[in-house]
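A single protein chain has been removed from this complex, and every other one stays in its place.
After this line comes chain A, so read on.
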């Protein structure tokens, strides 16, 4: 049996392989019900997070010549490298390095930046809200734009207006977000002078100014995200509107609006939630380049700058935070999907 969750992510487990065994397994977990499912999912989170931490750690290990070399430059003598390695604890066995890094990371201590000497956690505390604001506004905007349009396209799937929505969103899929940003800048900022391109007042100091300055960075994310979400919502709604329970609701003479939103949309909801969550993670990546374009002091700018100066501890800290956010989003979505649709609990 296929669930809605799998349909979206393409992560279908064992589509037809050994169905009796699959059912037995599913049945066992289904019998445990919701609390058991949440517990299992939470327990699974720990090894995944540790694994992601290890992967991050190893990722930065592949810097050619190691961080001391990157810091001291090509002229570095072996003695100088040895001194820096000792300072950073890089002369110890890798396993020990990893466990001590992870142990300190758990207490919020991500070490000091190579470049500035400031605690990495302080730098991240400044940058993270900027990025989260962009993603959050982009997701809200996408839902507002894409869900009604997707439902509309599904209700008119056979007609010209519905096809138009799908065609336009299909073209939207192909337009790179960062190019869209450049086009919007040249139209709304350079051409019409309506919206600012640069500058970022903090929300806590100047809420309105802050929102005014993030319109242009968020707009390409909303448009790009909507292109994906419209098509997903409309596909899920076409299935839901064609299902037996919708037909029953229609046969009972319920008003069309109730059928669409209370019955069909509810059936499509797990798909929509999943898409939106995956999109949020994708948008986290898009902010990388948008922050660079709009010179915003977020995580993306920080990461790209840290890579530019080979700031080993900063790269490590930033990537770790990105991954933790991604893992938590995945966890929350799985749990919500489990609440909305019992079928996805087993997978």
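The definition used in the following text is that a residue touches a chain if its C-beta (ideal position, glycine included) is under 8 Å from a C-beta of that chain, and two chains touch if they have at least 3 such contacts; residues count from 1.
To be clear about the criterion, contacts and distances are computed from a predicted model.
*Asks:* Just go with whichever of "ABC transmembrane type-1 domain-containing protein", "Cysteine desulfurase", "ABC transporter permease" or "ABC-2 type transport system ATP-binding protein" UniProt uses as the name of the absent chain.
*Replies:* Protein name of the absent chain (UniProt record): "ABC transmembrane type-1 domain-containing protein".
*Asks:* For a quick check of understanding: of A:34, A:55, A:140 or A:242, which residue touches the chain that isn't displayed?
*Replies:* A:55
*Asks:* Quick one: say which of A:182, A:242 or A:332 touches the chain that got left out.
*Replies:* Reading the full complex, the residue touching the unseen chain is A:182.
*Asks:* In the complete complex, which positions of chain A touch the hidden chain?
*Replies:* These residues touch the chain not displayed: 7-18, 47-48, 51-52, 55-56, 59-60, 62-64, 170-171, 173-176, 178-179, 182-183, 185-186, 190-191, 228, 231-232, 235, 275, 278-279, 281-282, 284-286, 288-289, 292-293, 303-304, 306-308, 315, 319, 322-323, 326-327, 330.
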